[in-house]
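Showing just some of the chains, left in place.
Chain lettering (A and B) follows the sequence in which the chains are written, and residue indices restart at 1 in each chain.
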């Protein structure tokens, strides 16, 4: 680990866009490679990113391009060695450095169930647990 | 207070969406219950959230649903015991842990006056005061 590096970064993910997915993936897997602990807390629309059937679209493009935009980005990312983003995330989770927390209240409000989510996410937590978890680290709202 | 917990979190609120309102409300009132000081600095469109007449709409829904979406969320939140969000915020403010700061430049740029804002907000501050205020704590841009 980088000398003096903050030991934990706690991210809030509140959007379901491809951009936020990309940032989560790049920061989480890079952090894992650098042995920095990174917790991601998925709230509001961000929780969609953890559901198995969801395909994020590009927010920063005009309407008819949003879905296609994501495909184009994925294709270009493959050329840079990022061929299986969720596979890379799963690896970072399994190495113990990256943790994905669903927001309990969002699950309740939106009727999302545990079986809708990827198998490698943590147990759902509330805002109080997130703030306790962030103790000693820093909070970044993506 | 949680042992070693960061003592102050300084949030920047720059959007007027229901989502950002919800995050501010949940984090601020949860922080109050945990005795963490939380300052919220409202800039650009975020300042609208502090005006008495404003009703936030859901940003992450297609156009015709934005207003209705907020009503649906409020109704569902009531079932989880959140019946009067602004009342809860006011309580957290009065307990001294949550502070709401209007951005002075935004007030000037948008012609918003002090009497348009809720009575329990602090005096307007500028970017320099916000950065000084954040001294020793951390900054989170919601």
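Convention: a contact is a pair of C-beta atoms (placed from the backbone, for glycine too) under 8 Å apart; a residue touches a chain by one contact, two chains touch by 3 or more.
On a predicted model such as this, the values are computed, not experimentally measured, just so you know.
Here 2 copies of the chain are placed, and the complete complex recorded in this file has 3 of them.
What we mean here is this: only the chains that are shown with their structure count from here on.
If you lay the C-alpha trace of chain A over that of chain B, the rotation comes to 120 degrees, to the nearest 5. In this assembly, the C-alpha centroid of chain A lies 24 Å from the C-alpha centroid of chain B. On chain A, the positions that touch chain B within their shared complex are 12, 14-16, 43-45, 105, 108-109, 126-128, 131-132, 134-136, 138-141.
Across the complex, chain B meets chain A through its residues 2-6, 9, 19, 22-23, 26-27, 30-31, 33-34, 36, 60, 73, 76-77, 80, 138, 140-142.
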